[in-house]
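One protein chain is absent from this view; the other protein chains keep their places.
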Amino acid sequence: MSITLLYFGVLKDTLGCSTETLAWDGGTTATLLDVLRGRGEEWALALAPGKVFRLVVNQQIVRGDAAIPDGAEVGILPPVTGG
Amino acid sequence: MSITLLYFGVLKDTLGCSTETLAWDGGTTATLLDVLRGRGEEWALALAPGKVFRLVVNQQIVRGDAAIPDGAEVGILPPVTGG
Amino acid sequence: MYCDITVQTAAFDLGAEELALRAHAGDAGALVAFQGMVRAHDEATPLAALFLEHYPGVTEAEIRRIAEQAAARWPVSACRVIHRVGALAPGEPIVLVLIAAGHRAGAFAAAEYLMDYLKTQAPFWKREDFVDGSSRWVEAKASDDAACGRWHD
Partner (left out) sequence: MYCDITVQTAAFDLGAEELALRAHAGDAGALVAFQGMVRAHDEATPLAALFLEHYPGVTEAEIRRIAEQAAARWPVSACRVIHRVGALAPGEPIVLVLIAAGHRAGAFAAAEYLMDYLKTQAPFWKREDFVDGSSRWVEAKASDDAACGRWHD
């Protein structure tokens, strides 16, 4: 079982990653953030609670803790700067 | 000595006149309005103090009483409805 | 500020005017265009045509004065106003205001200011010619006076 992670904007550079496939035993967005923050200081800093703008699960913006089903696409979005 | 009068918008229809040359012995915009109002009830009504929007003397909008020199072009403007 | 004002019977081309204005707009980051069209169904009887007249020379000078007021109030780089006169069919564009400015807030504010002012102060007169053959000169609208009034507080 796996999920696909997409990183955007400055996160691509900070984390040195734009897309990855992650083994997934089930869980929520909180589970995922714990996994990612556990990868080291840069990940913990970049994805600190005050810094993450939004998570998007299967193209739906989620607020609070949300389930991530097997095979999901999860977008990790820094603060937007568009227009 | 004479001046040219230009009427705009609804005044053309009300007064049945778009341009005229008027003999002019000198005077001000108040003098002119007295002359025109003296032409009859329709003129007096159309150019009543509360109705006239603006007078323009030689392409300059005038406020209050203003001199009208010989040869002047005087525009008589009803309330504007442009845009 | 670059400022170009025209009153004409001919149609205009928003796209061409936008390109021309940007050539005068320097490093402007924002461009706002307002285009007004003749509405067919403001009254119970549909409109056949709108007939507009202006005071040549005076009208252009008044619009320029208004545009300079807007530029004194907001940082505007360039401004273009085209107002049509003569007989205009429903759906036809009648007025175009284009504002180029550094940032969007000033561009929006200046365009709206200019439109409010054009509708209430610029020397234009409209006659409505209806499909039933009747016609009448439009009277000044209280709502337009109110829209303009909020800038004079």
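A, B and C label the chains in the order they appear, each numbered from 1.
Everything below uses one rule, namely that contacts are C-beta pairs under 8 Å (C-beta built on N, C-alpha and C of every residue); 3 or more make two chains touch, one makes a residue touch a chain.
Values in this document were obtained by computation on a predicted structure and should not be read as measured data.
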Chains shown that the absent chain touches, full complex: A, C
Checked against the full complex, the residue among A:Ala30, A:Ala44 or A:Val80 that touches the missing chain is A:Val80
Among C:Glu68, C:Glu112 or C:Asp129, the residue in touch with the chain that has been omitted: C:Glu112
Could I get the residues of subunit C that touch the absent chain, sorted low to high? 13-16, 18, 22, 27-42, 90-91, 102, 104-105, 107-108, 111-112, 115, 147
Can you list, in ascending order, the subunit A residues touching the missing chain? 6, 8-10, 13, 54, 56, 59, 61, 75, 77-83
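By definition in this document, only the chains that are shown with their structure count from here on.
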Please set out, as single numbers or ranges, the residues of subunit B touching at least two other chains. none
